[in-house]
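All protein chains but one are shown in place.
Up next, chain A:
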Amino acid sequence: MKLSDFFVTGEPAIYAAEVGMALGAAAVIFSLTYFKKWKWLWKEWLTTVDHKKIGIMYIIVAVLMLFRGGVDALMMRTQLALPNQHLLDANHYDGIFTTHGVVMILFMAMPFLFGLINVAVPLQIGARDVAFPLLNAFSFWAMVAGMCLFNISFIIGGSPTAGWTNYFPLAGPEFTKGVGNNYYAMGLQLSGIGTLATAVNFIVTILKMRAPGMTLMKMPMFVWSTLITFIIVLFAFPVLTVALAEVTFDRTFGAHFFTMGSGGSPMLWANLFWIWGHPEVYIVLLPSLGIYADIIATFSGKRLFGYASMVVAMAGIAFFSYFTWVHHFFTMGNTSVVNSFFSISTMIIAIPTGVKLFNEIFTLHKGKIRTTTPMLWSLAFIPTFLIGGVTGVMLSMAAADYQYHNSYFLIAHFHYTLIPAVAYACFAGLHYWYPKMFGYMLNEKLGKITFWLWMVGFNLCFLPQFFVGLDGMARRMYTYEAGLGWTGWNFASTVGAYIMGIGFLVLAWNIVYSIKHGVRDTTGDPWDGRTLDWATPTPVPEYNFAKQPVVSTLDAFAEYKENGTPIYRDEEYKPIHMPNNSAMPFFSAVSMGLAGFGLVWSWWWLAILGGLMMLGCLAWRSFDPDKGHYISVEEIIRTENTRAGGVKR
């Protein structure tokens, strides 16, 4: 194979990215060596099974991916700002929008939310860790393996270029030669394995490890949303797993699941992808709704309005999400009765979603609204998502969708839902739980600057897109002719995108600035929180709670602060059993990454080697008599006395 078949050549932007990545890697390696932190990295982070640290790692990865996906977006918007530009040629643009979609949904939104879930959910239910800590670490590393595999594609072998939806026959071996789409199949496959493992882990954790007295109807809403989300994952991700395996078989082994002839059916891919794909958007929406519920309640100083109907609404959204997938391809020649069924099933989801919005608005009613950064993001969600939602109802009208489909109207709709529903929640959650993660706050002023930049930037970017879509501009066009009347909308949209980019830079600066100058958390409860996660000291000890929490109401911590209702068992300290670190998850990721890379390039020796290494990791774990370790009472007392905050025991 020629080197130029292996490495992507001829694109200055890609060379620049390679140089950037090499310099970044060099800087990291140099710093670790200079500050003698390799052992620390291995012991504290690469082999940890602590949910809090795993959560932080997820978030770090997600922020890096937000940067990458955002750069993709800015490149696209720059190319489209004016007609007939040649900043990006068609092939490069195609790789960029494919990457943008996959990265933002699968390597930014999911990890960010899973990170927040990891940090907060065990604390919120009063648990000391998740049910399967090593599996938790494995899930993270599987996601990293998939992410690295996907992200290396634009340098080695070429990006996938068939869109994040990877439609056939285009995505098949006849029409897209090269290995790009193989990266798509393998990258998503590996991270999907991690996601399924996380689902099993958290469902068991939430069902079996809640503090005594915390019935299901007394859990924080974020925990409910997590539980329901992972039930959706359990039913949706296996479809993707099978479908991606079939893609690999078609592209690598000459099978005919989705190909144009020999009995293959391109429509089958569309169906399978969206049977996963529609529940997937609710998988990223529901945890966000949970975050908003917790934040809005906290910063209104009131319990959530209509808790029971919120739970029912989320369950309804989850249930109905399985019956809507065809709305992603109303135009694929379905009969009128099929299109009508799916129009109606899609519209139905607006009802529970609306119920939740009303519950949030009425939580504000008679509250005492503190406009902190997390609250601002949560408040902004309501009207912005509303626009996304109502345009979704418009799209669900199949006959009208024949005009909207695959146009910029669609793009505007899904960004008006995905961004407020996911990105705003991630920012809100990041600011909210930051002190719990790091012991200091992100700067409020910088946070508000980012927020307002995004309020302007986001709307300026996506509102014009509704109109240019109605004027006939299709999605995924790398350029457009002059004189169509599209230039003004596109230019305005690009300005908005850049404003969002500046907002992101301010956020990045906030993160760096706050390391030294962030207000230190001296109480463990900087926001006057309502849930058990704020009842922990700062920094949160490895074991989370020195004594077993017990609850009797919703918002138990608020109840404790208000009425003195105890939230800890009145008992002596006991040694606490904690799991040991393990290198198995990290090596599993290496194995899976190698195997995946081998399958991408059809290097069978590497695929088999990676597979054997993976089996080795599983065997190692299966025969490992590791029984964890105990934290002694002396150490518990020492820890509790030297940390700020926590509840007086």
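The rule is short, and it goes like this: a residue touches a chain if its C-beta (ideal position, glycine included) is under 8 Å from a C-beta of that chain, and two chains touch if they have at least 3 such contacts; residues count from 1.
Methods note: contacts and distances are computed from a predicted model.
The protein name that UniProt records for the chain not on display, among "Fimbrial assembly family protein, type IV pilus assembly protein PilN", "Na+/H+ antiporter subunit G", "Protein translocase subunit SecD" or "Quinol oxidase subunit 2", is "Quinol oxidase subunit 2". Set against the missing chain, the residues A:Ile291, A:Ile387 or A:Ile631 yield one that touches it, A:Ile387.
When the omitted chain is restored, the residue from A:Met21, A:Leu216, A:Ile351 or A:Leu612 that touches it is A:Ile351. Among the residues A:Ala211, A:Leu460 or A:Ile567, only A:Leu460 touches the chain that is left out of the figure. In the complete complex, the hidden chain is touched by one of A:Thr47, A:Thr78, A:Thr487 or A:Thr565, namely A:Thr487. The missing chain, though absent from the display, is touched by one residue of A:Asp50, A:Asp129, A:Glu280 or A:Asp401; that residue is A:Asp401.
Within chain A, the residues in touch with the undisplayed chain are 90-91, 94, 161-163, 167-170, 174-176, 260-263, 266-267, 300-303, 305-309, 329, 331-337, 339-340, 343-344, 347-348, 350-351, 354-355, 357-359, 361-362, 364-371, 379, 382-383, 386-387, 390-391, 393-394, 396-407, 452, 455-456, 459-460, 463-464, 467-468, 470-472, 474-480, 484-493, 495-496, 499.
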